[in-house]
Each structure stands twice: as structure tokens, then as C-alpha cells.
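A protein chain is absent from this complex, but the other protein chains hold their places.
Each chain carries a letter (A, B and C) given by its place in the written order, and its residues are counted from 1.
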Amino acid sequence: MSQPLADITPSEMMTVTAARALGNGTTCFVGIGLPSEAANLARLTHAPEAVLIYESGTLQTRPDVLPLSIGDGELCETALTTVSVPEMFRYWLQGGHVDVGFLGTAQIDRYANLNTTLVGDYREPKVRLPGGGGAPEIATNSKEVFVMVKQSRRTFVKDVDFITTVGFGRDGTARDNLHPETARHMGRGPTRVITDLCVMRPDPVDHELVVTALHPGVTRDQVIDATGWDIRFADTLETTAIPTAEEIEVLRSLKARTERHHAGDTV
Amino acid sequence: MSQPLADITPSEMMTVTAARALGNGTTCFVGIGLPSEAANLARLTHAPEAVLIYESGTLQTRPDVLPLSIGDGELCETALTTVSVPEMFRYWLQGGHVDVGFLGTAQIDRYANLNTTLVGDYREPKVRLPGGGGAPEIATNSKEVFVMVKQSRRTFVKDVDFITTVGFGRDGTARDNLHPETARHMGRGPTRVITDLCVMRPDPVDHELVVTALHPGVTRDQVIDATGWDIRFADTLETTAIPTAEEIEVLRSLKARTERHHAGDTV
Amino acid sequence: MAEFLSLHDAVARFVENGATVAMEGFTHLIPFAAGHEIIRQQKRELTLIRMTPDLIYDQMIGMGCVKRLIFSWGGNPGVGSLHRLRDAVEHHHPVPLDIREHSHAAMACAYEAGAAGLPLAVLRGYVGSDLPKVNDQIKSITCPFTGEELAAIPSIRPDVAVIHAQKADRHGNVLIEGIIGVQKEAVLAATHSIVTVEEIVESLDTHPNACIIPGWAISAVVVAERGASPSYAHGYYPRDNGFYKTWDAIARNRESFAAWMNDHVMNARPEESTR
Partner (left out) sequence: MAEFLSLHDAVARFVENGATVAMEGFTHLIPFAAGHEIIRQQKRELTLIRMTPDLIYDQMIGMGCVKRLIFSWGGNPGVGSLHRLRDAVEHHHPVPLDIREHSHAAMACAYEAGAAGLPLAVLRGYVGSDLPKVNDQIKSITCPFTGEELAAIPSIRPDVAVIHAQKADRHGNVLIEGIIGVQKEAVLAATHSIVTVEEIVESLDTHPNACIIPGWAISAVVVAERGASPSYAHGYYPRDNGFYKTWDAIARNRESFAAWMNDHVMNARPEESTR
């Protein structure tokens, strides 16, 4: 049963769409924030066997509330086991056990390169962002990557100021012509970008992002206005399926639990 | 109080002498067999704070009986903690935390190189021995090395057939002229060789083994007869101190306990 | 062999001006009490290493202790920016901050390599990233077996590592449990190490493969109850997520930051300074 559309926010639409992309049984390396919300929604709805991994070393975790940081106690308490951070990156990520790397970003460009380092020049930045964290290797060592980010001209730029985390490189060819041993361990890269307006996928040939589905009620012009390059649309443009009442209910309940939990004691 | 000499076997003399070489508080990477006997005797007598490490990953272990293998359950049950074998070799040995590497051997030469690989030619060996195990890196990554081995012409050869584990190399200079970074992490190498007849130490200049102490009642000729090269004696040759009654009692009791424990059920 | 010292004495003894200091704790067990003591002792010109500079590094940077930061993610997790870090990078306030930036994978490997006594860490990392363009410490080696080019970075070998742990026994053996991060690696990679703990116990009383750092591999053990707060100690107290959110407003502004530090750190005794 679908939810009446007016009642669903664009942000919820994005989260549910992202959650649906995650198959049951998938091993997912979860970035903090939006990806964590979507991955846990997936686990609480259609993908109970999804395996969630956080860079803090928590393997196969089932948090009841969303973590504020990637290392909240909740993640460890509900995990199958918790390993050291070097082991997490060496054995579990680089070792090839991650199906989907699920990332957020501050900037993304037409070749799905991500910038979480800075706006402006590296030595004299206008805005200094947190940096790469786990993303550079999550993006290259996972079998595929989902990116989840709210869409605006500030976020969706033609060329990112800095490639923190590679999508397909400055010209779309960064994953071509690699050394065979590197190629064998590199994933396919970003396969979906999920925003609050639409879903984009890389063109199979030139790897430029193409809108393949619009969320219900969203127009092409809205997407064009929120994108910093001349965005392409797929020939057969789909409409994203409307969230079910259950999905929305589970998501809202998760967020409410989370908010109560993190309110905690303040100064 | 010293034990009447006639009552002490050469093998006991060797073990007690080796045990005494191990200072209290020393971190010792223990090879199986004779070194394990000596290191535990030290721990049970003058060196209660000696830290014993076995290559099976058991850190700071206090076995009540001697292990038959380097991985007996007794070692784990009495250890401070047990780490993986990669961690043992990487963090604890190569990381520079071992004061004394305590090794046995099948052959040893005048520059304290050890052979536990084979007698004869590598591809067509006369006798195939077990191989290096942990010894090659125990010998280079420990701050110093003690070697403990029964003395005979078969064992003490001028040049080993194969350098499994370096002492000072074919010409005594293997630890000289290393890259500074390697030198900073390499130990001093063998500082004592303890046999059932005597104690040898490397000459400070040319690193050839020199007899520095004879066990009580042992003659120079006995040592010469049991050595496959023209063995040198120190100008001031000491006599090894006689074991105390307590040392002998603790050693015999340890061995008796061990024998009862390992008799186990046979086929 | 670990000495049992007061927090004041441990910091005074082992953290020198100009030292390279790694204070670790991956969200969990962040050594806030020790960081506050370093601020109180007005250490200067430090090179700080940490995968996730958290509030504690924001505070040390804002108080002018730091000349260089080696890191891989510098934010207030789930909240936003570290404003003092940004002020130092963007406006060189209170002193210019040189940054040397890595990815998590690389830093984790570099700690591992440091603990392993190696000069370099090797990983399949930085492929396609611009980070190697702005960090000359990211180089490469070629595998002699496959010809593959792999990233190489220097191992982390700090002068001092500072971590917080749940407990120590009377021999200074330390137990870390829960999210163990890179703390063991940081201690083993460092020349000196300070471990603050919630308590000293008769026996660690744990399982055969517990993450224990032996006392003989630690320089100083210090009792610092609630020494990780507002971070947390698994089994002792939870993360004060509320404070992490509040910090955003405190640190956004130089004056409110200075006032808070004055009240809660500079004029606090070591045992009062954490919350």
C-alpha cells in the first residue's frame, strides 16, 4: 500500500529509494549520515539479512537507533564482532568482502567524483571540509558504490574542486586501463546516485551521470535547475516507486527513536 | 647451597646455566625444546618477572608444565593474552619488543650461524631437517640471541651446510654495514652459546665464537674434541657456577611434572 | 615496565614541546582528560596525529598547542565542522596549522606498519584521488611479483602515544574492549606511551584473546575516571552525544570557545576537567 504523496518529504523519498537499492544479503560498508539511515531502513524492511559494516570496526551490526558517529556504542553492542580499524580496512574492505560502499558527499561532479575535502584551493581553502575518511578506498575496493546526496547547484558541480574519492575521474576513464591486478580488485565504481529529486546512473560508455528515474512529482526542470552541468536524461525515464506506508512508518519510527536517544544530557 | 657435582648431569648443567643468563623482567621469545626448559626454569627461580613469548601467539605465558609443542593449550591458558600469529611476528617480534631470542639448533658454526634446514645439498639432501620456523627473524629482530645446544663435532661445524638463521654470517661481518634503518632494528645477534660443556661468546671484534667459561669438571680437551673447528679459549677462562640445590630441585620437579603430563593416552 | 603516574606527571614527563603525539580512540575511548592536561601545561609546536581529529584536537588546536596535523577525517561526527580546526586552516588562527592529509585506510595501515617496526605501509589506496597531489608523503612501490603499483606511505612512529582504556591491573597490563580502533597499534608504534584508565583492578578477568597491552609495552598508566568523556567507555558510561552537538555552538566563535576552555579546562583540576 502506498503512502499519499503529499505526506512524504523529498528527504524521505530519497532515503526509501536508496534503501530499496540495497539487496537482501548484501554486504554494505556504510558511511555516516544519510547512507546509515538508508542502510538501516533497508535492514528493517526488505533486507533483514543485509550485512552492515562501519569503519569503526563493527562487523554485521544491527543498531536499534541510528548512530550519531560511526563509532557509537550501539554499533558495537549489536555487532557480530568488532575488529580493529586496521583489520577493518585491510581484511574486510581491501580484502574484497564489501558488495556495496554507501557514501554521502559534499560535492559530486558529472563523473561521480566526490569532494569532501574543501571548496577553493587546497592551501588557501574557502571552506575546509572534514576530508576523505574511509571514502577514497571504500569507493575503489567495494564491488559497487551508491552515493546519496541532496541535490543542488552547490553540490552537483561540473567538476569538483578536489577529487577526494574517485568516481570515474576527470574524463570518465579512471577505471579503464588499470593494471590487471588492480583491475581485479577495483569495483565498478558508482552505479547509482540517489538524490531527493531523482536517481542517476553512469552512462555505460562514457560514465557521465544520466538521470534514469524522477521521483514522483519532480519535473525535469527541477533537476536541471539543481544541477551544475548540462544534465542528461535517459531515453526511457522512469518514475521512482512511491514508498509504502510500512517503509515510511519504519523510517519515521527509526528517526524518532534516534532523536530521543541522542538528545541525551546537554550542557 | 651447591649441589654435589656428581649428581648433576651435563644436560642439567646446561639448562641451569642457560636459565641464569636470563635476567628478571627480560622479554624472551622462546624456541621449543631446550630453550623452553631453560626459560621456564629461570621464571621459576631467579626471574619470576621474565616475560615468555612463544611463536604460537601466547604472550607472557606461565606454563606449569613444559609444552611439547610451541602451541600446547597450557601456554594459552596461562598467558596474559593470546594474539594471532601474524600479530606475534609483526607487532611483538619485528616491532622490537623482544630482549632475548632463545634458540636451539641442529648445527652451529664458528660465527654462530644456525642450520636447521638440512645436511648436504638443498635439492638432494642427505638429511632433511624441519626448517627455519621462527628462528630466522627471532635471530635478527631480538635485541640479542642466546643459543642452547648439546656440543658435538656433528653439531659444532666450521661452516654450516646452510645458513637458516644468521649469527654473524660466513665471514663474521653479516651484522656490519647494514642500512641504518635495518641496523636500528637488528639486534646484536648471538651473545652466548650455552652447551653441556661450556659457554661461548662471540669475539667482540671478529665475532668468532670463543669459549669463555667451562662447566665444572670439563676440560679444554673435551671441548676441543666436541668442536669441528679450531676453537679458541678466552684468556681468562671462567668456571661456570655450580647449580644450587634449589635450581636442580625445581628443574627436576618441572621435568617430572612435564613427563607425567605428556605421557597422556597412547595408541 | 609501566609506571603508575598522575596525569600531570605523565604529561610533564613524556610530552615535550615540539613532540609528535598520537592520541587515538576511534570515536570510543578518546583520551580527553589527557588532552586537557596537555592544554593546561601549555605544550607548544606539537605535531598531532589522529585518524579522526575530534573535539579534543579542536580544543588543542584552538588553544595554540599544534603546528601540524596528520589526519584523515576532521569533523564533529554527525554534527558538522570542527570550527577551531577550520579557523586554523582557513585563517591561521591562533597559529598557522600545517596539515598532512591521508585516507582512513592509509592511516590505519600506517599505524599497523609502525607497530610492526616497518618504515612504510603498503596498500591499494588513493587510486584516482587528488590526495597524492597535495601530500608528498604519498608515494608508491611496484610489486616485484605482479608489477602492480601500490600506494606507499610512511609508517606512523610517534614520539608519544596517548590512549584511554577501560582498566589496568596492578602490573599495568591494560584491557581495551569494544571499538578498539587503532589504539594498540598507536601504543606499539610509539617511543613512549601514556594510557589513562577508568580504574585499576586486581585481575583483568577476561577471555583468552582479549585486546590487552602488556604493562612492559607501556610507559605510564594513569587513573583518569571518566577520562574519555564526552566520548565514552564501553561498559562504563555512554557517549555524551548532547555535548557533541552543543560543542558546535561553543567552538563556532573564538570568544565563546576561549570562555569555555577557561572555565572547563584551564581553571579545572585534572580530575574535574572532563565531563
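Worth pointing out:
Operating definition for what follows: a residue touches a chain if its C-beta (ideal position, glycine included) is under 8 Å from a C-beta of that chain, and two chains touch if they have at least 3 such contacts.
Everything numeric in this text was worked out from a predicted model, so none of it was measured.
Interface note for the absent chain: among B:G25, B:P48 or B:P86, the touching residue is B:P86. When you scan B:F102, B:F146 or B:F162 for touch with the missing chain, the hit is B:F162.
Residue-wise, the contact with the chain that is not shown comes from A:V51, picked out of A:V51, A:L129 or A:V211. Although one chain is not displayed, chain C still touches it through residues 117-120, 122-124, 137, 139-146, 148, 150, 152, 154, 177-178, 180, 206-211, 234. Annotation for chain A: contacts to the undisplayed chain at residues 25, 27, 51, 59-60, 76-77, 79-83, 90-91, 94-97, 141, 181, 185. In the full complex, the hidden chain is touched by chain B at residues 32-33, 55-58, 67-73, 75-76, 82-86, 88-90, 93-94, 113, 117, 122-123, 125-137, 140-141, 162-166, 169, 174-175, 178-179, 181-182, 185-186, 261-267.
Following the convention adopted for this analysis, only the chains that are shown with their structure count from here on.
Centre-to-centre separation between chain A and chain B, using Cα means, comes to 57 Å.
A separation of 40 Å divides the Cα centre of chain B from that of chain C. Within chain C, contacts with two or more other chains are made by residues 112, 184-185, 211. Contacts with at least two other chains are made by no residue of chain A.
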